[in-house]
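Up next, chain A:
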Amino acid sequence: MIEHYIEQVSTYAADIDNLITMIAVITGFWFVLVEVVFLGLIVAYRKKPGVKAQYITGEEKHQKRWIGIPHELVLLCDIAVIIGAVRVWVDVKQTMPPAQETVRIIGQQWAWSFVQPGPDGKLDTADDIKTVDELHVKVDTTYHFKLEARDVLHSFSVPVFRLKQDAIPGRVITGWFRAKKTGTHDIQCAEICGIGHGLMPARIVIESAGEHNAWMAAQAALATK
Partner candidate 1 sequence: MSRPIATTRSVTGIATGKLAVWWVLASEIVIFGGLLCSYLMHRLGHPEFGGYAAHTNTALGATNTFVLLTSSLFAVRAHFEAEHGRGKSAANWLYMTVGGALTFLCIKGYEWHHEISEGFVISKNAFWSFYYTAAGLHACHVIGGAIIMLIIAQDAKKNQELQRVELIGIYWHFVDVVWIFLFPLLYIAK
Partner candidate 2 sequence: MSQPAEEHAHAHDDHGHDHDHGDTGAHGHHEDGFIKKYLWSVDHKMIAKQYLFTGMAMGLIGGFFSYAFRMQMAYPGHNVPGFGVVSPNEYNQLITNHGTIMIFWLAMPVLIAAFGNFLIPLMLGCDDMVFPRINRLSYQIFLLSAIVLIASWFVPGGGFGGAWTAYPPLSAKSQYNLTPLGSTMWVIAVALEFVAFLLGGINFVTTAMNSRAPGMKMFDIPMVVWMIVIASILFMASVGPLVAGAVMLVFDQQLGTGFFDPVRGGDPILWQHLFWFFGHPEVYVVLLPAVGIVAEIITVFSRKKLFAYKTVLYTAFGTAVLSFFVWAHHQFIAGIDPRMANVFTATTVLISIPIAEMMFVYVATLYGGSITLTTPMLWALGFIGEFIIGGVTGIFLGSSGSDIYFHDTYFVLAHFHYTFVPIAVIAVFAATTYWFPKMFGTMMNETLGKIHFWGTVIPFNGIFIPLFITGMGGDHRRIYNYANFPEQWTPHLIQMREFATVSLLVLIAFQGIFFINFFYSMFKGKPAGNNPWNANTLEWQTVSPPPHGNFAELPNCYRGPYEYSVPGREEDFWPQNEVG
């Protein structure tokens, strides 16, 4: 459902979209059913001259069935939704595939900074590559990100990845993503962070391995200059 509005670029985007579609089908069924019955009853039982309303307490067993059975069906649907939701959640947020690359993401008023390991392959060394408001990643590579905030809450959100995670000052939160298509997409801040909250646009550039390595080399060269 969501893919009609926005591309699926990460590996788990389809899982999340499928979950949303499943919920849409289940809730859509109930929604249509209840609204049809509801509107139908309004039409069917409009006041007619000489016809008195029926006296139904709803307390007897055969009457209660009319709400009891749907109620149990709702419970079944709920269980299906919970199972679906937890499965997706565990995959996306709770467990993480092993990292091929690691990137540090720092939110501050009002910009995103990205720190990638330089040629030595380690974070927090002198040759780290730092960029602002532009994140370059390789396609088909599992990235772990370490999310931090300098001042207030921010939220790192990449709609095409279906990824979102709040950044909290004082904490390091780890997450992962794996892009499956090249391209350039938006990063939004999804947690109000002050006056410039709407002015915090960043871009994520997903490149092929060759392009990415070329970019890394250029950045490293810039840094040493």
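A word on the picks: all candidates are chains of the complex that A comes from, given by their letters.
In this text, contacts are C-beta pairs under 8 Å (C-beta built on N, C-alpha and C of every residue); 3 or more make two chains touch, one makes a residue touch a chain; residues count from 1.
What you see is a predicted model, and the numbers here were worked out from it, not measured in a lab.
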Expected hit for chain A (complex, candidates 1 or 2) is 2
Listed in rising order, chain A residues that touch candidate 2 in their complex are 1-2, 5-6, 15-16, 19-20, 23-24, 26-28, 30-31, 34-35, 37-39, 41-42, 45-48, 51-59, 63-64, 66-67, 70-71, 74-75, 78, 81-82, 84-90, 92-94, 109, 151-153, 155, 157, 159-160, 162-166, 168-171, 173, 185-186, 188-199, 201
